[in-house]
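As you look at this complex, bear in mind that one protein chain is not there, while each of the others sits in place.
Per-chain residue numbering starts at 1, and chain names A, B, C and D are given in the order in which the chains are listed.
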Amino acid sequence: MADLTHAHRPTTDLHQSYMALVGRRRLYSGIMLAIFVALMVSGFNLAASRNGGSFWGGLPNILDYPSEVVSEALSKASEIPGHIVTYFPALLETVNIAAVATLIGALFAVVLSLLSTRGMAAFPRLTGLFRRTMDVMRAVPEIVIALLLIFVLGGGPVPAMIAIAVHTAGALGKLFSEVNENASLKPVEGLQSVGASWSQRMLLGVVPQVAPNWLSYALLRLEINIRASAILGFVGAGGLGYELKVAIQWGQGKFDEAGAMFLMLFLTIVFFDQLSSHVRDRLTHGQRVKG
Amino acid sequence: MLTFEKLTKSFGTKTAVDAVSLTIDRPMMVGVIGRSGAGKSTLLRMMNRLAPATSGSFTFEGRDITELRGRDIRAWQSDCAMIFQQFNLVPRMDVVSNVLHGTLNRRSTLATLFNLFPKDDIYRAIDILERLGIAENAAKRAEALSGGQQQRVAIARALMQDPKIILADEPIASLDPMNAQIVMDALRRIHEEDGRMILCNLHTLDTARRYCDRVIGMRDGRVVFDGTPDQLTTGVARDIYGAEADFSEEATSTDISVLNTARRARLETAS
Amino acid sequence: MLTFEKLTKSFGTKTAVDAVSLTIDRPMMVGVIGRSGAGKSTLLRMMNRLAPATSGSFTFEGRDITELRGRDIRAWQSDCAMIFQQFNLVPRMDVVSNVLHGTLNRRSTLATLFNLFPKDDIYRAIDILERLGIAENAAKRAEALSGGQQQRVAIARALMQDPKIILADEPIASLDPMNAQIVMDALRRIHEEDGRMILCNLHTLDTARRYCDRVIGMRDGRVVFDGTPDQLTTGVARDIYGAEADFSEEATSTDISVLNTARRARLETAS
Amino acid sequence: MAMLDTNADLRAQTEQIFRRKRLITLAVPSLILAYLVYIFFSFDIAGLWQRADGRNAQILISDAYSYKTHVTRDNRTGAVSVAIEGEKKGRYPEGESPYWVDLGETTFVDLEGGHSVTFGPDLITYVNPDIGTSTFRVSRSQGVVADYPFPLDEMPEWINASKNRVAITTDAGRLTITRNRAEVFRYFTGWELFFFTLDSPYHGLGFGALLSRAVHGEAGAILSDFWNNPMWLHKEVAWAIFETVLMAFLGTFGAALVALPLAFFAARNFAPMMWVRMGARRFFDFFRGVDALIWTIILTRAFGLGPLTGALAILITDTGTFGKLFSEALENVDEKQIEGVQSTGARPAQRYRFGVLPQVTPVLLSQILYFLESNVRSATIIGAITGGGIGLMLTQAILTQKDWEEVTYYIVLIVLMVMLMDWLSGLIRARLIKGDEAGH
Partner (left out) sequence: AAQDISEFRIGILGGENAQDRMNSNECLRAYTEEALGVPTKLFAPADYAGVIQGLVGGTLDMAWLGASAYASTYLQDPEAVEPVLVKINLDGSYGYHSIGFARKDSNITSLDDMEGKVFGFGDPNSTSGYLIPSIEIPTYKDGVTMESGAYFGEVKFTGGHEQTIVAVNNGDIDGGVTWADGQGDWEDGYNSGALRKAVDAGLVDMNDLVQIWKSKPIPEGPIVLRKSLPADVKAKMVALVDGMYEADKDCTYAISAGESLGFDPITHDAYVSIVEARKAKSQ
């Protein structure tokens, strides 16, 4: 059989060359590991040295603050249902901000992604431009846009909504265009051959293929945006985040309110998290061919 | 009615279609043969304006199609239906919707986006499907059909366009011999009953011989043969395919009777 | 040296292996045949202790393997190598590392976690690869090899364990006939040269006949045949496979010479 | 079935299908529209539009690319000072002034286009080429006494006057007079003092001149003057950016290290016990559900202010996220490889090391790197609330609402930083996952 025909190469040669390879590989992984560890350790030390308190010194006190909040909230437990009712409209506002922003952002993302996917773009020369646009939209943190808009538009939900929508359009646009790239161009060409316009080609040829994946990403984004919307409340964009900030800044004396809001926010986030992973599971089920 | 004048298409340095000049003066069924890479698809794609020509022209009923722009291109495309090797249907949509896509150019974008197709169009789509013998699949998703059925849906879409000319790019290459025959029969019948011109890329000689009125042979982008099926001898075929002396026609055959022997052998090997 | 006593394995109500009693008294090459679902894999997996037995026992050199726990199981596994139909290698790791996995049980956990295998082991791995004719692939990733080469890597990993017994679960089922032969030849050679016992699930009769000293036939979890290859007549095979009268042995054959005729026919059909 | 269908049946059936499809295709946009209408009213977008302040937008935009130089006269002492952005750090040394200001007994300020202002010993004059000359006199008792070249009831809207204060705003600049002081600004395009402040010997030098000085051994001094620019604070900005990236880096990789072992407890195929799995998952949900921001607040008490606190907050949140993602990746691993390793008698740790890790590393790495980029953005926000870094500088600059050119500078830097991280993580991902690392 074939075995003996390969024996022309002396074994020691193979030994040496493989050992050399192993040595090199060990060296590289060793160096990589060393660099990583060095970066982590020196980074940690640097961060610790620029910090107010030390890591090890602070560790035992980590529960101080939560326990203060919890004990005060517990001592006024009877008021918590009342707080929940009081702050429910604020929670609704937070969720609404996230929902509208996701909706509007996703609509823009659809257009941007179609415009920037090779083979689908209406203006093939401009795909690069649309891609960069999405990169920039993604790169600007929401808080920046929100603060600028608060200056111009005044406080309230709209600046937060616009800020999140801009970021969402950029982030989803990128994901959508990755989905688009995996879509088959055959139906598109088929529609093109009957004289369909660009929007017809996209809506009838591309959207049916990619809609489940888009929806799945959009739901994931909704979940992220609910957090973002709560955070923007911290800088004056309304909603529960704003109320929570006021309570937290006041500190002792309003911890029952803070606790109630904490709880509401947490439950909401967990609720949407579970909802979205459930729906997404169903949407992508059976399509996990790519894994 | 259809004239090519030095029609040329280059991709970079590669000339896919090389100064093709031809005239087809009446509706007939034309077969285009040639080996892979000969430029058959490129020729059809230029005719449908899926791709622009590099130089030369192509006129239909006196109108220079290579000159058209924007909405005129789309109007021409609606007159010139195209059938693809891979069917190019929208797989997740039902069959009737796919057929109705043939009317997209004539209906307003907004109406079509909301699925507002006129009742008459829907009825006509069903009639066409019935004519092609796949009406009972009308409500199924396209992806749920077999290849031969899908290709007939594609033909139905083409008929829905009520086109002056039908281009078919290797319509039977992804089909098994049984379905291939059904599809080719359907195309031939459309040609005979409606009198539409059909231009059909084929990669098998015997299909061309059996179904076409005129056969055009391409090689390296140039037309190297143009004549009736009878003139298409094995010697000519060898020229077109650039084949060695051991060229056996059977190797490209899709005739069911030829295959059956080979198939039987293959089936035996599977456990 | 190896005794099964009423070895049984049930999954819920389904009895996959049903009171198998057998004795194998000297190292030999044993083939286990039977149709899909007969319980072949389950038997081997119990022997390797990848799965526990439901009842009955299995002793090797007087030791009851079904009784072992924890580290003893692992020690047994290192004495009893297993080769899988799908090779079960780590595709992203290079061939030598995969072979070195055969020594995992003997080396300290910590050292192996950092991929620190002794030089001698590495040399031995390369030697084994050389013996199997795939030493030149030593540094490649496993996933870059062909199926036959991967299976030989799996055999190398088994040999690296220096096992007393090698179990092979349909080692050639995912291979083409050419590679199947290479792999079976390698197993046979190992048996002959090293005198190791080999238990090999096979789903083709002729392979069992050609390579094994003893053949065991299973059906619905029970042993329905136990004898030499000569005793394995077509009639017996029909019993084992529960086949109808039209059973043709060729249908399960992997012999290259049998295939060649069918293959030739198939090749002709491709253009 | 099909055979029984007459054409008419089929037509009716298809029509019905289309009616349903139409309903759905119309219903979805209608619902979206209805929701947007609800939001329109509940967010009071119409009212917002009226309240939106165009002037603020104008200040913001014009200030982003321009700067103003103040000429201020103290009306009690008569002293005149000139300062860029009116800040102490941008003040011209005593007796020096830009070309358009003539210091002296009477100070003359040229505002271009024929506009000018004169600070006299008693009178302040403003010349407008279209309208004429206005004069103002300041007295403790009478306030600002003005003499306009037009009747008082025809006061143009760009003059905002009261007894004690007059403000004149034109495109050329702005003049404010109160009893205590009089001040003129003039706008210029550009980011003044971006490279060197007025007290630096290199201020106003061209690139060529700088280069030649640099060659003659002053490179260090030039760099140091730029680096320590007190107006634009390049050194502090660079530190802040670095601190932000540091928080993201420590948080992301720290979280990955913590989450990896924990994820095994949440994966179905590695933690057969239901309650362990559920426990681990709820634990991850909790860490993720309480946002990084809230973790920052909680941790500040224990660890104080600073980047470490921010990094820990990211670490905790991402432990939750990674735990979930990693456990999903672990649930998708190929059992065959694990079984292959197991069949050799490998111990559990070895099984994970060789059967599981090589499979999941590419997936995990790509997720980690993706989060690194997005955490740079989170770190900006966390920094804005307590930690420090560029986020704090940025939000403070926005909240104090005057240094819009600095805001622009920071935003540009942040966008570049995030894009750089995005690019870098993409690069590493492509390298590590495609490149032949042999799974080690």
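A few remarks follow.
One rule holds for everything that comes next: a residue touches a chain if its C-beta (ideal position, glycine included) is under 8 Å from a C-beta of that chain, and two chains touch if they have at least 3 such contacts.
Only a predicted model underlies this, so the values are computations on that prediction, with no experimental measurement involved.
Contacts of the undrawn chain with the visible chains, over the full complex, involve A, D.
Checked against the full complex, the candidates A:18, A:130, A:151 or A:272 give a single residue touching the omitted chain, namely A:151. Of the candidate positions D:22, D:181 or D:336, contact with the hidden chain is made by D:181. Of the listed residues D:257, D:305 or D:428, the one in contact with the hidden chain in the full complex is D:305. Among D:84, D:222, D:379 or D:392, only D:392 touches the chain left out of the display. Mapped onto chain D, the footprint of the missing chain covers residues 51, 53, 56, 59, 68, 86, 160-162, 164-165, 167, 174, 176, 178-181, 185, 230, 233, 236-237, 297, 300-306, 384-386, 388, 392-393, 395-397, 399-403, 406. The chain not shown here touches chain A at positions 50-53, 58, 61, 64-65, 68, 151, 154-155, 235-236, 242, 246, 248-254.
As a working rule, only the chains that are shown with their structure count from here on.
Chain C has its Cα centroid 52 Å from the Cα centroid of chain B.
With centres defined as mean CA coordinates, chain B is found 46 Å away from chain A. Taken residue by residue, chain C touches two or more other chains at 115, whereas all remaining positions touch fewer. Of all residues in chain D, those that touch two or more other chains are 438, 440. Note for the complex: chain B touches chain A at residues 48, 50, 73-78, 81-82, 84, 86-93, 101-102, 104-105, 109, 112-113, 154, 157, 161. Every residue of chain D that touches chain C in the complex is listed here, in rising order: 336-337, 339-347, 349-350, 353-355, 358-359, 362, 436, 438-440. On chain B, the positions that touch chain D within their shared complex are 94, 96-97, 113-117, 119, 122-123, 126-127, 130, 135-139.
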